[in-house]
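Showing chain A:
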Amino acid sequence: MSDTITRPIDRSHMQVSDEVAIDIRNMNKWYGSFHVLRDIDLTVHRGERIVIAGPSGSGKSTLIRCINRLEEHQSGHIVVDGIELTNDIKNIDKVRSEVGMVFQHFNLFPHLTVLENCTLAPIWVRKVPRRQAEETAMRFLEKVKIPEQASKYPGQLSGGQQQRVAIARSLCMQPKIMLFDEPTSALDPEMIKEVLDTMIELAEEGMTMICVTHEMGFAQAVANRVIFMDQGQIVEQNEPREFFNNPKSERTKLFLSQILGH
Partner candidate 1 sequence: MTDMSAPANPPFRPSMLIYDRRYRSMTFQVIVFILVMALAWWLVNNTIRNLAALGKDFNFGFLWQRAGYDIPQTPIPYTSDDTHFRAAVVGLLNTLIVSILGCIAATFVGIIAGVARLSNNWLIARLMTVYVEAFRNVPLLLWILIVFAVFTEIMPPPNAFRGDDPAASMILFDHVALTNRYTAIPTLAMTNDPGSLDLGARITFNWATIAFVLVLIGGWFVRRMIGAWAQRVQDQTGSRPTTWWMSLAVMTVPSLLLIWFFGLHFEAPELRGFNFAGGLNVQNGLVALWLALTLYTGAFIAEIVRAGILAVSRGQSEAAFALGLRPGRTMNLVILPQALRVIIPPLISQYLNLMKNSSLAIAVGYMDIKGTLGGTTLNQTGRELESIVLMMGVYLVLSLIISAGMNVFNSRVKLKER
Partner candidate 2 sequence: DTLADVKARGELNCGVNTGLVGFAAPDANGNWTGFDVDICKAVAAAVLGDPSKVKYVPTTGQTRFTALSSGEVDILARNSTWTFSRDTDLKLDFVGVNYYDGQGFMVRKDLGVTSAKELDGATICIQTGTTTELNLADYFKANNMAYQPVNIDSNAEGEQQYMAGACDAYTTDASGLAATRAAFADPENHIILPEIISKEPLGPAVRHGDSNWGDVARWTLYALIAAEEYGITSKNIEELSKSSQNPEVQRLLGVTDDLGAMIGLDKDWAKRAILASGNYGEIFAANIGEQTPIGLARGLNAQWTQGGLMYAMPFR
């Protein structure tokens, strides 16, 4: 499936700054007595684009869901944009409005139009006037190339369009960081490309991104770093070319052979 990325990518804006966007130290998480995440250490710099890969059940989703506190971690520290994630609701709210998230199943609000989906959070969380929120929303809908769908309901759109709306919805909060959890895996092959293109465009603009995906073409094209997880641990991380051509650990090799051979 690596052939989905077709056009040459402009990497001119994709520079990584020294500022730390996310800092995870020694983080552990359990579900009951099941140890899902073990001693995760990860620093993400502003402007970095990270792809997380790994077998099913390895804890990829859990990791990124910890970053905006959809899941609570039990030990260690997560600092996002300088704010430590604790049980303090104010901090959580602040982090969540800095971090956008796109889910595998889009999770659009079916009872609201596309435009309303996009303006909801700016209006109610950021307290932006409606007029202005709608203008911003239209701008982002244009960016994801579906401004003409603004007044439709999500149920009337195709999967790829829905996912792009989901991306626009997150962008409307003008987040500093975007998290993607397998954004293309629920889509039909033709639609995958639409969504990946949108994501590449974002990457070109220098957005800090963490993306769980098995689209290796995408990883090679845009990622600064690929992280491979297994059994709740980060097994290997490297820049993409090295990662694909010259994996270090046995597990990674096995995984890559399955993914690419398929």
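With respect to how the candidates were assembled, all candidates are chains of the complex that A comes from, given by their letters.
Simple rule for what comes next: a contact is a pair of C-beta atoms (placed from the backbone, for glycine too) under 8 Å apart; a residue touches a chain by one contact, two chains touch by 3 or more; residues count from 1.
Only a predicted model underlies this, so the values are computations on that prediction, with no experimental measurement involved.
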Neighbour of chain A by the touch rule, complex-wide, chosen among 1 or 2: 1
Residues of chain A that touch candidate 1 when the two form their complex: 26, 28, 30, 33, 74-77, 86-90, 92
